[in-house]
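First the structure, in the form of structure tokens, and then the observations on it.
Yeah, one chain of the complex is gone here, protein chain that is, but the others are all in their spots.
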Amino acid sequence: MAMADSFVKSQGSQSVPLEYTHEEDALRIFGFWIFLATDLLLFASLFATYSVLYRHVGHGPGPLQIFDITGFSAETFILLTSSFTCGLATYSMHRGQKAAMMAWMIVTILLGVSFISLELSEFASDIARGATLQTSAFLSAFFTLVGTHGAHVSFGIVWMTLILIQLAIHGLTPTTARKAFIVSLYWHFLDVVWIFIFTIVYLLGVMS
Amino acid sequence: MSTIDDGIQEHAHSYHHGGPSAGKEDHGPWKHIIGFVISLLFTALALWMVVAHIAHASMLFAVILALAIAQAFVQLFFFMHISESHAPQWPFHVWMLTLGLLFTITVIVGSIWIMSFGTESY
């Protein structure tokens, strides 16, 4: 195949990481990158909605009244750290250290769970103060944008757990390595999205 | 998969013999640590600048947005291995992400521009 030719040539004598050893796995990694491009546009649309509507507070509270600097900062640092530990899991995978890899994945999952619980408690306290999805366009856009990210992270937690189980069953094979690599791409991507939520939603919200 | 060209598969197996430890990352997880430290620093810097109100709102927003974009690149290069030139997606995923970035900016900036209707003075 044409592409495969160039794949081989660019490779030279260097060995490829485990997740790329089978062509079908390599294709899936490629496909997942393209999926990330679609997900990027999904978040772009939600950011666009938020940017257009965030001053439309109606009769409800504005960003200053509901954003809690300690809360969202803690969420940010937790997620940043989880992205780092997820990176360490990939690093261990490339060195063939299955136990270390699984340990870092467990740490990542735990950090993800604490991120989600902080976010949920933030949402709960907003709702207790009467700031709900139904209150105003600003709050609809806020809950949807941040909630969509939260749903992605929750999905990622379940997904990473499934792959952890498969690693335990099948060991470190090209297939499990590919799966772990893809979930790590997903996790880092969610970190990127969060950085923009942190900046455009939270920091901009408490700035005015 | 039906797609596997057998010749390639043989090549793939020969890589396999080289073992899973790819040469590039043998010198410790420094790349990851540097990426992590940069992202911590940039986040803390943005947070501090906003809390301390060090500049006008629009100026401040421009700076923290630049920091966020820089952090996105840190994730892409330090954690997501976007620059692995041996990968079969190279360089198509970079093209697609670049195109995605162009359309992301179009969607967000375009929407803000379009939906500001009625606020201009003629």
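General observations
All chains are identified by letter, namely A and B, in their written order; residue positions are counted from 1 within each chain.
Rule of thumb we're sticking to: a contact is a pair of C-beta atoms (placed from the backbone, for glycine too) under 8 Å apart; a residue touches a chain by one contact, two chains touch by 3 or more.
Just so it is clear, contacts and distances are computed from a predicted model.
Missing chain, UniProt protein name, picked from "Potassium-transporting ATPase potassium-binding subunit", "ABC transporter permease", "Quinol oxidase subunit 1" or "Acyl carrier protein AcpXL": "Quinol oxidase subunit 1". Within the entire complex, contacts from the absent chain reach the displayed chains A, B.
Residue B:Leu99 is the one among B:Val37, B:Met59 or B:Leu99 that touches the chain not shown. Touch with the hidden chain on the side of subunit A covers residues 1-5, 27-28, 30-31, 34-35, 37-42, 44-46, 48-49, 52-53, 56-60, 133-141, 144, 162-163, 166, 170, 175, 179.
By the touch rule set out above, subunit B reaches the unshown chain at residues 1-6, 88, 92, 96, 99-100, 103, 106-107, 111, 113-115, 117-118, 120, 122.
Just so it is clear, only the chains that are shown with their structure count from here on.
Spacing of subunit A relative to subunit B, judged by their CA centroids, is 12 angstrom.
Interface of subunit A with subunit B (complex): residues 1, 3-4, 7-8, 10-11, 14-18, 20-24, 26-27, 29-30, 33-34, 36-37, 40-41, 44-45, 47-49, 51-52, 69, 73, 76-77, 80-81, 83-84, 86-88, 90-91, 93-96, 172, 174, 177, 184-185, 188-189, 191-192, 195-196, 198-200, 203-204, 206-208. Residues 1, 3-5, 7-9, 11-13, 15-16, 18-23, 25-26, 29, 32-33, 35-36, 39-40, 43, 46-47, 50-51, 53, 57, 60-61, 64-65, 67-68, 71-72, 75-76, 78-81, 84-90, 92-93, 96-97, 99-101, 103-104, 107-108, 110-112, 115 of subunit B touch subunit A in their complex.
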